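I have placed the structure first, in the form of structure tokens, so that the comments after it can refer back to it.
The other protein chains are all here in position, but one chain of the complex has been omitted.
What follows is chain A.
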Amino acid sequence: MSFLPIFRDIFLLEIVIASVVFAVIAVLLAVSLWRRRAGAGRPPSSRADNMPLEIGYAVALLGIAIFLVVVTANANGRQAQRQEAVLAAADVVTVDVTGFQWCWEFAHRDGPVTVTGACAEDPATRPTLVVPVGRPVELRLTSRDVVHAMWIPDLALKSDVYPDHTNVLATTFDHAGTWLGKCSEFCGTHHPTMEFFIRAVSEQEYQQYLASGGASV
């Protein structure tokens, strides 16, 4: 899955940096609370400024900020490149995804197959998007009414879904499996149950699926 590794790498990097910063500040604070308690009898310092130190510190912070910006922009660029590579592939599978109050519709351009569901309380009523393993997949997202968002948490795939606008999510599924997809942009009464399944199957099974007009494989 092309998005998850990038998310994991950058999240890990930032959580490590954040943990170190938090630990340093928490320890500094805790130690000084103990050392500087009134009972310890240390008189308060009267120093009000230390400009060289403060400016040096601000410059160091700026260095960290620039490092983070560069790493971030780079990761975002890599992600965009992967999407473009997927879209440029000759054998791309294109599915038109339409969000509406309150369910999803998946229309496969490769075959006359359109799937939708009721998205009611019972998970069996939710539609399944079937895609082939190994081939690039392009999801063209739009909405029939309000703003929704398509989110597959386990694959780190997410995009908002707008009326009168098409967003594209492009990825390749490298192994077979079934994942839960959700609506993550609040869209009204039945927002919590606006879920679907996404299922990656072998190319052969995918062709059977299209040929049978969307009968379950």
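Here, contacts are C-beta pairs under 8 Å (C-beta built on N, C-alpha and C of every residue); 3 or more make two chains touch, one makes a residue touch a chain; residues count from 1.
One rule holds for everything that comes next: contacts and distances are computed from a predicted model.
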Item to check | From "sn-glycerol-3-phosphate ABC transporter ATP-binding protein UgpC", "Cytochrome c oxidase subunit 1", "Sulfurtransferase complex subunit TusB" or "Dihydroorotate dehydrogenase", the hidden chain's UniProt protein name | outcome: "Cytochrome c oxidase subunit 1"
Item to check | Candidates A:86, A:183 or A:198 - the one touching the absent chain | outcome: A:183
Checklist outcome for this item: Where chain A meets the chain that is not shown, the residues are 3, 6-7, 10-11, 14-15, 18, 21-22, 25-26, 28-29, 32-33, 36-38, 42-51, 54, 57-58, 61-62, 64-65, 68-69, 72-73, 75-77, 79, 101, 123, 145-147, 149, 151, 153-154, 156, 158-160, 162-165, 167-168, 180, 182-192
